[in-house]
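A single protein chain has been removed from this complex, and every other one stays in its place.
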Amino acid sequence: MPPAYCLMPIMFTFVRTLFRNLSRKPATRTYPFTQREPFANFRGHLTIDPAVCIYCGICAKRCPANALVVAKSPKSWTLDPYKCILCSYCVEACPKKCMTMRPEHQRKDA
Amino acid sequence: MITNIIPVTLDTLLSKVGEIFLQKYRLITISCTDLGEYIDVLYHFDKNYEITNLRLRLERGQEVPSISSIYFSAVIVENEIQDLFGVPVKGLVLDYGGKMMLAEASPKAPQANCPAAAPAE
Amino acid sequence: MTRQTIIPFGPQHPVLPEPIQLKLVLEDKKVVGAIPSIGYIHRGLEKLAQQKDYIQSIFLIERICGICSFLHSMAYCQGIEEMMNVEVPPRANNLRIIWAEMHRIHSHLLWMGLLADSFGFESLFMEIWRCRETVLDIMEETAGGRVMLGVCTVGGVRRDIPPELIKKVLATCDELQAHFDHFIPSILNDYSVKQRTVGVGVLTKEVALERGVVGPVARASGVVMDHRVAKYGAYANFDVEPQIEQDGDCYARSKVRVRELYQSLDLVRQSVATLPEGEFNIPVKGNPDGEVISRVEQPRGEVLYYLRGNGSKFLDRMRVRTPTFANLPGLLAMIPGCELSDVPVIILSIDPCISCTER
Amino acid sequence: MTPLLLSLLVVAPVVFGALAWFLPDGKARKGVVAFSAIFMIALGIFTATQGAFHYELGSWAGPASLLLEAAIMALVLGIAVKVRSWPIGIMVIFQLVVAVAEHVMAHEGAEHGVLFILDPLSTILMLTVSVVGSVIVYYAIGYMDVHAHHAPPTNAGNGRFFFILIGFLGMMNGLVLADNLRWLTIFWEATTLCSFLLIGHDGTEIARANAKRALLINTFGACGMSLASFTAATAAVGATGTLTGITTAHLIIPMAFLCLAAFTKSAQLPFQSWLLGAMVAPTPVSALLHSATMVKAGSYLVLRLAPAFAGERFMVVVAVVGAFTFAVTSALAVSQSNAKKVLAYSTIGNLGLIVACAGIGTPLAYTAALMILCFHAISKGLLFLCVGTIEQQIGSRDIEDMGGILFKLPMTTTITMIGQASMLIPPFGMLMSKWLAMEASIQHPVMLVLVVLGAALTVFFWCKWLGRIQTASFHSHYTMEKLPTAMLVSVVILAVGVVGSALAILPLFHHVFVPVAAGAFKLSPSTLAPLNDVIGFVVWPVVITIVVALALTLLTRRKITEAHVSMPFLCGENVKGTESYLFRGPMEQTTEAWAGTFYFLSIFDETRITQWSNLVAGLLLLTLLGVIKVL
Amino acid sequence: MSAFSKSPWVVHYNCNSCNGCDIELLACLTPMYDLERFGVLNVGNPKHADVLVVTGSVNHRNAPVLKNVYDQIPDPKVVVALGVCTSTGGIFAECYNVLGGIDKVIPVDVFVPGCPPRPEAMIDGFVKALGILEEKRGGKDTGSAEKPTITLFPPAVE
Partner (left out) sequence: MSSSPTFLQYFLTLVVVLVAPLIGGILNGFDRKITSRLQSRIGPPLLQPFYDVFKLLQKKPMVLNRIQIMYAYLHLAFMILTIVILALGQDLLMALFIHAFSTIALVIGGMSVRSPYSRIGGQRQIMQMLAYEPVLVFLVIGIYRVVGMQSGTGSFLASQAMSLGQPLLIPLPLMFVSFFIAILIKLHKSPFDVSTSHHMHQELVKGVTLEYSGPFLALIEITHFYETFLLFALIACFWGTNLLVGAVLAAVCFFGMLVVDNACARLTPVWMVRFMWTVPMAMCLCNMVWFYL
């Protein structure tokens, strides 16, 4: 390997980028103070319109993570958001299309 | 579908692998399937994007000789087979003794389909 | 004369984002041995895939690894499609390539940042990861997930990329290429970076062949091996030139990956340019039966799926051999003889993905 | 009074030694040894209070010296025959010839100089020999008891060992006091002989081989001594047979020969190998002969002659040899894990520093050299004794094995730490004198570079060792180790000496070292006032700082209980239990995590560096031959 | 908020994660999201940390490691669990080598759902963790976090 001093000129190749960064505004998205509009396609969290749902249980059967439990009587639809992997397989499987995948992530207080 | 399957037996395995080694094949991996009555072991080798397979039929309780002395890279996968299928592998260059993938408290031989080890569904 | 130094390297170690342990043995300041201890992240995923139906398994298989998730699902779907004799619509094939190559870009950028971090070049890491966000944004916009795309399915893809987004994809490619020029010179030319990578962790061609390493690690050692050459999926329509280096050191591995970044950009553009109109998925009926081997070139190298169906919707066997699994024996050949401070660089130079390895 | 003192200083140890030899093993012999130690300390201090003296023997001194020399030569010749070393034999015969020739050819009056002299300089060394040496002799009582148990069976026995050890003190006193070069040569040879016998004490293969090498190299040095005496006595101008007589440039040839002798005795490069080999001897021997006293004789000689030759170009070479030795041995010490070898290299380095300071030849440098001479004896003596104790307690002299001894041997380890700290921290004498040496070497850029690099490397190996010996896990209580009284007491005395001298460094500097230096350069102490300023301020602030830090530590420490103790960071794989340094490794095996000390064997490769530096040092020595042009 | 919760230093342990959450956590530290705005530093060493961030579920081998890392963080400390694997085991819950969420091994203060949670969600989790850290400094027992399920019933027919 050549000795250090022979190669000195090509040190600090990154300096240009650093000064470029310094001269511009930071790239940071200042969440939570400003919030970006989520992409429409993003799979953020699962919602359901309980009025349309027929409680057939197909979604629960399809769910790969077993996050959904559907009871026929009394009728109930239970989602464990701490199991849901947001694959939206259930949304596609639903015969009534009563579920939607919202683009916002689930807020802690929601 | 898989073509190019050469059946081998426990006796001819090592000589066949040695032959393949000399032909400068690369060992991709070893796949093991527990089919209930016997265990099916497939050795995948590759040369110029073409796969050659060796198929070994392993009766329950049989010991399989390690090819890690020929292909060092078989060490990890053979240890894994030993861990997950409970198939004893003889002559491993680096033997983890069934504790490579699994911890002390894990279920033993979890991928073997024998009733004792199969998890309740 | 002096006693050997024995230190655990990992599982909880900041330069390794993933848990793997290497028991390092040092004599004086030279590393003379490294024994890996794995299993920190073994879940038993192959078994679980055999317990879920073959469509549900896609979502499971995506989560073998969060970095090359799309390529896992793509390899799996290709295998199932082959077993069931499903002809994938050409548009879907091209879309798959767009996402696959974007995944490769994101994975290589991720790797490059982590490499920079491993030799303490924090601002380079920051710059690269800032660039990586551009890829993530476009993936999020097109597929609906930042890293878990969830778009690949048996018989095609689950989502189409509409024309206005296609434009955005192309724009992103240009933006990326412009951004690369800011930091690629630092990876390739910077004196301090070269000091840490040139001549470190050398893997000769002979050892590379013998240990069966794959992907950029093999290519950096002069082994011509890139499974995209084997023309699976829409790669049949493109010429993919494997990027080869001869030196086999960490620097060669960086060079290979840097060139693959540009290559991937190119493939995305080609794939967009030749994007056919039409269906992007077809419904699939029936259950898989038979045995099949599906191989796909992931960012880290060739992945092999061995699938065995039995005519039911559950598979008899779902076996994955991931690239890192194949590269680990090679890693063990690189480490002895290096210095302790080179160990993180060498480990990262194979781009380890332990969660792939252990499943 | 003077003759009595003289004979007591020189002869009494021999008598005591003989007594110890003939007494049976046991309390009686120990008593004699202990008494002689106390006696020598008292005698040394008493002599020092008497002030300077000169003493001339009668006209019988000349023939007597020849006789004595012949006797010693015969002894050495016998040894040479026994160990089958013809070079030694030839050199001995050569010396004898030179001695006879000198006797015949010496100028009138050269024979009758002042024969024994006690001036401030020799007082310092005499005191060091008497006090530090006697403490080490006392230590040997305890050490040899244990040593006999696990050392290889010796053919000589402890009786002879003590005879030589105590007798050596007399020879050393003689060496310090003798002014006549012929007598100096006799004592010089006598100490060599002591060294030879003690190195070979254990009677093992390696001990015998190393003893032989020591004898060979020192006999070579003695040839130089003999020639120095001859040339001094027969010089055309200003002929004198005395050390103090060598003052003018005309006598530069004897000076050169003296330097040669001094370099061998002080193990300067390229003669260092014998001192390293000498480390096989029982530790008190290493402490006494090979670190605190005998090896100082060489640098003492240079130091004694330095003022006269200050400014000569010749002295620059001497200084460079010293500084070079310091730098190289410091580098070599980095690569050593054998504690005694580290100490040996450090000793050679410090001797080199003395020689370098002597070579610089300014009052400041001279003061620095004096301080090193003195403080090094105390610190290094202490460290050797500590290593001896540790070695006997843990059965190893490898630094790597010294981890965790803090709670096994709390007392010894603490004292060792003090000893090591004294090489590193102000206001301990060694650091202060090194500082002075550095300030003094500013005049000579080459030396400055060597000294600075050497000093940096010194810090390197001391730190590594210091870090290793106090490595320990948490202990809420510790129990004092049980050591033989002799060992404990002598170590404590030296430790108190180290700390005391550090606290008293200002008065010592003002009232001892500066006057001596001023005297040597025939200046009044007041002209050295700037020198006084140099050392001025630092001592008490440092002491206060240490005390404050320790007080804060004690305050905090009380609050720290077992509940605050956590496991070490082992990447999360700790195995809980009694030994918290175990981690779960591959195959679920538990392994002990261990960070060895780095010795950088590939960089500080002992063999390679030794070869190269011996070559350089040999060339430097050859330049000394340049003095021939005076002829 | 006192100085205490303005300087949360983070140590990250990847339990059984597929890397998805890990890389998103790293992305949080990079310029786009820049957690250092809140004083967050990734120290990588439990001895210096205040916040333990865990990704992935627990298996038989890494459970003791997780416990060790947790034990080596000096009090007061907060545990943030990222992703559904960390909460319940997620999709891997049925795997033979998976024990379940990390709350089986250590007490958890904040669960962040998502697979993987997007960086914004992680920032929300951190902000919540800071509040808990502040309370813990005051010696308050904050209990452990809950993982509520969402149950919906058909609206009552009028």
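Going by the order they are written in, the chains are A, B, C, D and E; count residues from 1 in each one.
Basically, a contact is a pair of C-beta atoms (placed from the backbone, for glycine too) under 8 Å apart; a residue touches a chain by one contact, two chains touch by 3 or more.
Values in this document were obtained by computation on a predicted structure and should not be read as measured data.
Touched by the hidden chain within the whole complex are the displayed chains A, C, D, E. Here the missing chain is touched by one residue of E:31, E:64 or E:113, and it is E:31. Note that of D:406, D:505, D:575 or D:601, the residue touching the chain absent from this view is D:406. Note on the undisplayed chain: of the listed residues C:51, C:237, C:310 or C:341, the one touching it is C:341. Here one chain is not drawn; of D:297, D:317, D:570 or D:601, the residue touching it is D:570. Residue-level contact of chain A with the missing chain is found at 3-5, 11-15, 18, 21-22, 24, 26-28, 30. What chain D contributes to its contact with the hidden chain is residues 403-404, 406, 424-426, 431, 435, 438-439, 442, 445, 448-449, 452-453, 455-457, 459-460, 463-464, 466-468, 470-475, 530-531, 533-534, 536-538, 541-542, 545-546, 548-550, 552-553, 556-557, 559-560, 564-566, 568-571, 581, 593-595, 597-598, 603.
Chain E residues in contact with the hidden partner, per the touch definition given at the top, are 2-4, 6-7, 9, 29-31, 34, 36-39, 41-45, 47-48, 50, 72, 74-76, 137.
Everything below uses one rule, namely that only the chains that are shown with their structure count from here on.
Touch-path distance (fewest steps) from chain A to chain D is 2. By number of C-beta pairs in contact, A-C leads over the other of B-E and A-C.
Of all chains, D has its CA centroid at the greatest distance from the CA centroid of chain E. Chain centres here are C-alpha means, and the one lying farthest from chain A is D.
One inter-chain figure worth recording: chain A and chain E are separated by 17 Å, centre to centre, where each centre is the mean of the chain's CA atoms.
Chain E has its Cα centroid 62 Å from the Cα centroid of chain D. Chain B and chain D have centres, each the mean of its CA atoms, that are 68 Å apart. Shared interface positions of chain C, defined as residues touching 2 or more other chains, are 11-13, 35, 37, 39, 42, 44, 47, 51, 59-60, 63, 130, 148.
Residues of chain E found to touch two or more other chains are 13, 31-32, 45-46, 59, 61, 65, 69, 91, 94, 96-97, 115, 118.
Residues of chain A that touch chain C in their complex: 1, 7-8, 10-14, 16-18, 20-21, 27, 39, 41-43, 62, 64-65, 85-89, 92, 101. Every residue of chain C that touches chain D in the complex is listed here, in rising order: 1-13, 21, 23, 26, 28-30, 35-37. If you check the complex, the residues on chain C that touch chain B are 35, 37-39, 42, 44, 46-47, 51, 82-83, 209-212, 227, 229-230, 290-293, 302, 304, 306, 308, 316-317, 319, 321, 325-326, 328-330, 358.
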